[in-house]
Every structure is written in structure tokens, then in C-alpha cells.
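See structure below.
Shown here is a partial selection of chains from the complex, left in place.
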Amino acid sequence: MRRDNKLIFEKGAKGRVGYTFPDENIPNYRLEEMIPQEQIRQISPELPECNEVEVVRHFTNLSKLNHSIDNGFYPLGSCTMKYNPKINETVAMISGFVNLHPYQPESTYQGALELMYFLQQALAEISGMDEVTLQPAAGAHGELTGMSLIRAYHDDRGDIKRNTVIVPDSAHGTNPATAAMCGYKVKQVESDEKGRVNLQALKEMLNEEIAAIMLTNPNTLGLFEDDILEIQKSAHENGTLLYYDGANMNAIMGKIRPGDMGFDVLHYNLHKTFSTPHGMGGPGSGAVGVKAKLAPYLPVPHVKKDEELYYLDYNIPKTIGKIKGYYGNFNVLIRAAAYILTMGADGIKSASEIAVLNANYLRNKIAKKFKIPFGTKCMHEFVADGSSLKKYGLKTLDFAKALLDYGVHPPTVYFPLIVHEAMMIEPTETESKETLDHFVDIVEKILEQAEKEPDKLKKAPYTTPVRRLDELKANKDLDVRYTK
Amino acid sequence: MPKRYIPHTDGEIKEMLSSIGAKSIEELFQELPAEKRVSQLNLNKGLSETDVLRKMKEWSQRNADLEDYSVFLGGGIYKHLIPQSIQHIVERGEFLTAYTPYQAEVSQGSLQMFYEFQTMICEITGMDVANSSMYDGGTAAAEAMLMSFNIKKKDHYLVAESIHPEYLKIIQTYAKGPEIEIETVQYSKETGMIDLEDLKNKIKDNTAGFLMGYTNFFGIIEDVKKVREVTKEILLTVSCNPVTLGVLKAPGDYDVDIVTGEAQPFGGSLYLGGMTLGIFATKKKFMRKMPGRVIGKTTDLDGNPGYVMVLQTREQHIRRDKATSNICSNHAHNALVATIYLSLLGKAGLREVAIQSLKKAHFLAERIDRMDRYDLAFTGPFFNEFTIKSQNDPKYIRDEMIKEKVMGPLPLLEVTAKDEHEKFSLVAVTEANRMEEIAYFASRLEGLL
């Protein structure tokens, strides 16, 4: 069917609206009586003029152009695109959660506070940390919070020489970006031939300037940093704190806890591990967990319990301050709490077990098609090297685009940077064996096609709502807003 | 194992293990150090759907559901009328369960919507470019501060004391790492507006910029024009409640450099302040210094229009420690809500929301001002929120009101923690407040001891 390419601004007609307000007797003040004449807007913003059916159709039809978990497989590595249970949507719409104002007195939302308290406790238990704050809005924001805590800790101890943070070369971009935002210099430690942090190199880098090491374990290659205990020992002996990027927590829940591995602070991605929907990019939640030694610096307010009453504790003298308005993305927190209630201790553990099982199963099959640079097993994800496509004149990008024609979302591509032509594949535990087998079939088909008609693949996809898009042009002739 | 989410049968697990060549799932975890392994998490047992619903309902019932209250609380989060159709659209799986549009060809729904959102934000703020969302008004303001620092390479930054107190605290947190000195600019105790003299005096050689509210936390409409006049050498950021821009002159008209704001009022639910939407707009020349994701229009192989993420070289996944910000996930779904809201209300609707809120607020303010025991705290012009000074204790007012199923006003002291605000309350009014509610509120207020 012909696609309607129109923007919402190109629809509707002058004078149309899609709402009705109550019919009321509102005092008939003139604007000039209320606000200074010169501050009255003369030209109204050019917003759409549509009625309800036009708006519903526009966005319904737009939605159909998206691939999503509800449509099919989405093995986007590092993003843990697991199924987002529908009951979580139901509970997030309960009026007694939706209609709460952040400044109504605490006594009038004890239930909401208890939910948050429950979530803090559960997250702390899962990660082996002592305290949790639910305020950060996303993973990167959790990193910012965590790194600010580390800075506060060192500063508080007068340990002010520490101006550098070490991140592995395989780290996610938010890690170095966050460290820099917190005013740290960033030093990169290389990976060894096993795809792990080069322990020796790391040890040599450690000195009195190193404030922290940011790691994720398993790392972004999906490999468990098996030197972790030694890393933590060296770090701690050096007065360096260990930060855990919880993006990969889906690999280890119920099996091992970052806190027990010696991490001092971590962020969770509730929108990954705890199944809250990604919503095209957010909102998520980057809750942060800390060991007791960092608790004195937690952002305010912190949800606490005092006998029977829950309350927001602002009395944290050494707090890093506030990191976000109010108390975190509450609508995300509700969903995460529902997920934990549903899964329970055993379910949480199963999730990680099956996530790892799925990844290894797929790894094993994909390894017959692509080089997988490191190791023979993996945790919850693995990274393949698409360089072999070069012999057909193709790249990982072409391969990814070809997948689109099969209704599958491609893996994360070109990350981590240490693998050439990287394809980072994370199936998650909610995908069935058939889905994985089907994916392998597709990979085979595409590889056959790559051999036979590589030129065709260079122009994939063919059957998506649009064909391959010109990013160069987009960046050259920047057009970032509509004008009539 | 909660079988409804994890499909694997025992048979399949066996088959998969044998395909891998592993004897057990446990074997896959062999590399984890044995001495640190956890045996059993101390968590609840998994619950059925019914039991989850029951538990959640129980929790929700221990909250005062503001659906049943007249709400006069504001302070950055407002109860507006929300067209019902929004919820039905945004819950569609294709919007809810997609992620960042990394693969543009199967994300045109998200991408076109973001492009529309950016356009709306540009239109409303009067700026050249906008990104596709930030976490909230506070972090957007903090990012504006960092951006000013990065552009100007100067480490002194001014913030109006009359800004949302939480925003100020967030800015201070964000300023610690890069060691930016945050200094506040006083407001006039009489008008509630920025003290222009103080502002002038505080601008130093190493001042990167100034951040102000428009309106400010007391509800007062600042005189941006005058502020701009004295801040010509530095970067001026205006943090706004974008609803007000349905009637107030766009910040862009004052030639401000950056506009940030909290767009929860654009169709967002209250959610205890947990459904926020940061907006961020700037001038074209600063575009490459802007944080966050930006969507641009392009064409596909067949020449058809399409949308992609642009300017990614500013972002963390490419630029790493040199990125303009560390932001990755943003508040995309809340941007969808706002985009649909603004599509439904449209040109006329946004204006009507602003005007109704304005008129109702002024009606109430007038009534209160005439009461013996209450006065308006400031003389400056206000929009839909205003500060009153009472003889009695604001907390007492608030608690008495709750008994009448009225939530608000806000005892200012609770948020500003300033003793001078001990008798101040912040009253917010929107189009959602019915005239009879307003009358009732006024008469109850008058009746209080």
C-alpha cells in the first residue's frame, strides 16, 4: 500500500482541534491585564491543526513503521531487548500510582514509597550492595551519579590527587563520557588476547591518581572478567574504587553479585535487566547501588523506613546533592517492581541462566559462519567479526541491513570498537529456541546471497518502509525541523 | 521459572546444552569465581499475575489518588487535562517496545515522530534547533550550564536564585566534576524578579553564562529582555514551563542562547514527578555543542524521504570522553506523549490551555489578595502559579485542605528550605481546575483560622 509520507504539520486544516475542554464561565480578563503587554506572544507557534481521528491515524500508521520486541526478534547486543510483560503496563496505569504529585505530603503516598523501598531492597539483594538510590533516569545518568559518589568519597577523605579513571578499550561510550563529565581524565586499558582486561597493564596503570576503574562484567564482549578478584584486590590496595556498569547484569543474576566481586558502586539498567520497555529510547531508569562506604554521599532524597512509616530522607549531610528532579522515573520503577514480584528469587536466576544458555547456543551456531574473536563460550552475549564479508566486497553494515528484509532487528554493529566489523548479539532469555534457529537460518541465507549476489546486498533492505537511508546527506544538508 | 516469560521447556534446554556441548547450565558459569558465588537470593517467591495485581493494588490504595482531588500543587509538575486518545496510541507495542532508532529503516515511526517533536519545540521556544529529549527540566538546565562552559571555556556560571530549587541543586551536582563555580543571583524580595543589579555585578570575566526561569519558581514572569541586555557577553539560558509559551513571547524572540524546560505539562501524567520530559533548544550556531540525540531528514536509495539520527559525532558512542554529554537513552516515549498532545491541542489548544490557566490563576490570586490574612508575596507579573503570604502556617493550610480533598498549596519552605519563606505558599492553577473548585478553594482558605 502507498505510504503516506506526510508530517503531522501537513495534515489537518486551519481551525481544527482534537480536544474539548469543559464549558465554563471563565473570567473575561484581557491578556494585557494579566501580563505585560510587551511580553505577550504575537505569533502563535505553528502547531498542527488536526482533529482526533487524524491524529490517531497519523500515529497509528507511524507506529507500524517500527520494528519492536512485540513484532519480533531484537538481538541488539548490550541493550537486553527482552520481552516487556504486558501486566507491567497494566499496573503502571493504576490511578493510585499515576495521579500522585511529588509535593503532596509523604503521608499521602506511603504505598508508592513502600514500592520504592521494596525495589531498593530487592535491587540491593540482587547486586550484593548495601544501599540503592532509584533517582537516576538512565544508565548513563546512573554512571554520572556513581562517579559523582566516587569523587565525593575521595574528596571527603582529602584524597584529592585522584584525577583519572581507567576504562577498558571495550567499554561502552557512556563510561569514558561520564568519567570526563565528572572532571576525570580518562585512561584506556587495553584488552588482552583473551578479550579480557589486560591485568598486567591495568596493574601498571594503577597509581595514586587513579580514582576508579569502570568495568562491566561480563564485559561488552560477553566474556566474564575472570581476573576480577585480582583486579579488585589491586584496585582496592591502591585506594581505587571499582565501578560496575550494570548493563550486563542480565548475565549473572542469582549466580554472582557485583557486590561480592568487590565492586563499590554500580548502576542498574531497569530498562534492560528488569524488563521495563525501552520506549524508543527511554525513559529508563539507572538506579545506583553502593557499598556502605559510599552511602553517606547518596543523592537526596533517599527512601527510608522508620518503624511503620516510609519517608524521603533529605538529611544526608555529605550528599552529592540532587541528580534529577523529584524521585526518579516512578512509572519505570513500578514496572521493575512488578517484574521482580513476578520473577521472584528463582525466576530472576532463571532469567540469567537462560539468557546465557541462549547466547551460547547461538554463539555456537554463528561461530560456524563468522569468526568470533575471543574465547569459546560466552555469557549473555557475544561479538562476531564480520570481516569475512569483505571477500564479497561487503561489510557488517550490509549484513545488518539484509537482516531487516527478514523481519529481524540486526545486532548492535561496530561496537565494541576492539572487534573489527563487530556484530554484538544478545538474544536474551525470552527468545525461544525456534527463534534462534530461525535466525541462524536467515544468517545462512544471507551468506549464500552474499556469495551469489553481493551487489544486491549492498543495497539491502528492499522491503522495509524506506530503503537504505543516506546518512551522509543527512549530516551534510542538516534538516532537523520542518518549516512550511 | 516463570514460564510465561521464558519459553524453554526442559527438553529444549537439554537439546540446547547438547548442541553447545555442555553438561549443564551451571557449566556455562564455570568461570565465575566459586568462592564468590551466591547460592540463593533473599527475594520473594515468584508471584502469579493475580498476586502481582493484588500487591500493586494494595500499594496504590495507600496513596491519595489525586484523580479524586482538586489539585493546586505545582512547582514544576502540573495537573493538566489530558486527551484520552493519547494513552491508547502510546501503549502500542511498536512505540513502547522499540529502542533507540539505530536501524533507521525499521524505525521511521520513531524517527518521524522525533522530527515532528523537534519541530514543535523549535516552534514553541522560537529557537533554531531542538534535540529529541532530555531526562527532565533540571538535568536539561544542568546540561545547558555544561554546554555554556564548553562553548565559552569559562568556569564561572550564574544561576538565578529564583530558579526551581531542585534544578539549582542538580546544577551544583553537575558542576562539581568540571569544577565550575556556581553563583546565584538574587531576586528582588518585592517583585520576586531577578535583581538586575546583582546580576550585572556578578558577571565576571570568567563567567560563561546565566540561567534563569521564565517563569521562575515563584510563578513570576521575568523580564527576559532586560536580562538579555545585561548578559550580552555571556550565554543566556532560559528554563521554562513550555505551556506558558502559548501566550508568552518565545525566548527565541529575546535572542536567548539556550532554552531548556520541563515538558511534563504536555500530556504527561503526574507519576510522583516521575514522568518528566526535558526539552533543549538552541541557536543553529551552537548545534554541534548540544547534548542529546538529534534527528534529521534525508532520502533513501529510491529517493523517498526518510529520517535518521544526525550529528552523532557529538555523542558518547562515537566521541567517548570528548562527547558533548554522556546521555544515551533519553525520554523518547514521553516525547511521543508530548507530540501527540500537541497534535491534538494544536495551535488553538496550546493557547487555550495557557489562557485558561492564566485567567483562572489571576482570578484566584485576586480573591486571595483581597482576604485579610493573605497577600500576594510578590508584585511581579505572574503566569499560572503565584506565591502567597499567610498569617497562618502554610503546612496547616495544606493539611486542612487535604481534609477537603484539596491538594495544595505548597508550603514554599519545604522546597526552598529558606526561612524567609516560612509563611509563603505556592499556588498553581491550570485549566484542569474547575471554576467551582477555585471558588471552593478560595472560600476554604478564607475560612481557615
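A few comments on the model shown:
Lettered A and B in written order, each chain numbered from 1.
Operating definition for what follows: a contact is a pair of C-beta atoms (placed from the backbone, for glycine too) under 8 Å apart; a residue touches a chain by one contact, two chains touch by 3 or more.
In this text, all values refer to a predicted model and were calculated from it rather than measured experimentally.
Per the structure file, chain copy numbers for the whole complex are A x2, B x2.
One rule holds for everything that comes next: only the chains that are shown with their structure count from here on.
Averaged C-alpha coordinates put the centre of subunit A at 19 Å from the centre of subunit B.
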